[in-house]
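Every protein chain except one is present and positioned as in the full complex.
For chain A:
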């Protein structure tokens, strides 16, 4: 057999047989550049002090959380206690009957009165006392659609107020009369948890809301039926935040935003009770 491969010969002719199994290394891409030793630091979990992304926790006394844990939790449990109450089962998808063979593989019908299945409402016990899980801030500015530099000011305003870096939000659809174009930056959002959340909450209830003259309280109609309550602040109200108030000449244009209190409460009534205990008024 000719051992020297020539252009005139083919490889299959040189071999005794050939594999019918496709070679695996062609199918599974491995990014070897991500395995290089320089990236080893990034594998350290972020709560380890050796990690690059380490952020110290418990650096100050969290009085809102302490107040909730020591005082409000048992109060709320007592207020929301209902004797001999049972789980209220939310409306679920309705499967078809089995009387006809045509109904055999049909998709289940939508729940009555809703588009998607609803969660059950369990009675409040010591295990599921409602608590504030996060505060979500959403700022949409029309001005940013016309002048793109405006979005820098919106993000800086939110970053100053909340001590967290906001994310940009983008338009999702095209609406010509509003100058809305898909993919255009139009504001920012941020999700506050733990210490940032309680700090923002206490600033809001103690320094900002009491000084807004027109503020009559959060509307009782607000809520998404799942225990999340939203209200908005006008551009005029923003100047009461101490971070803005003392440097008003640095912020020539202020922007209003929406604040959503996300709670673990199952109904809006429970969420309202929780927020009223934390010092937020309702009308």
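Assume a contact is a pair of C-beta atoms (placed from the backbone, for glycine too) under 8 Å apart; a residue touches a chain by one contact, two chains touch by 3 or more; residues count from 1.
Everything that follows uses one rule, which is that contacts and distances are computed from a predicted model.
Its record in UniProt calls the unshown chain "54S ribosomal protein L28, mitochondrial", which is the match among "DNA topoisomerase (ATP-hydrolyzing)", "Ras-related protein Rab-21", "Mediator of RNA polymerase II transcription subunit 27" or "54S ribosomal protein L28, mitochondrial". When the omitted chain is restored, the residue from A:155, A:189 or A:262 that touches it is A:155.
Only one of the listed residues, A:49, A:104 or A:176, touches the absent chain: A:49.
In the full complex, chain A contacts the hidden chain through residues 49-50, 52, 54, 58, 61, 63-64, 67, 69-70, 73-75, 77-83, 125-126, 129, 149, 152-153, 155-156, 159, 165, 202, 205-206, 250, 252, 269, 272-273, 276-279, 281-282.
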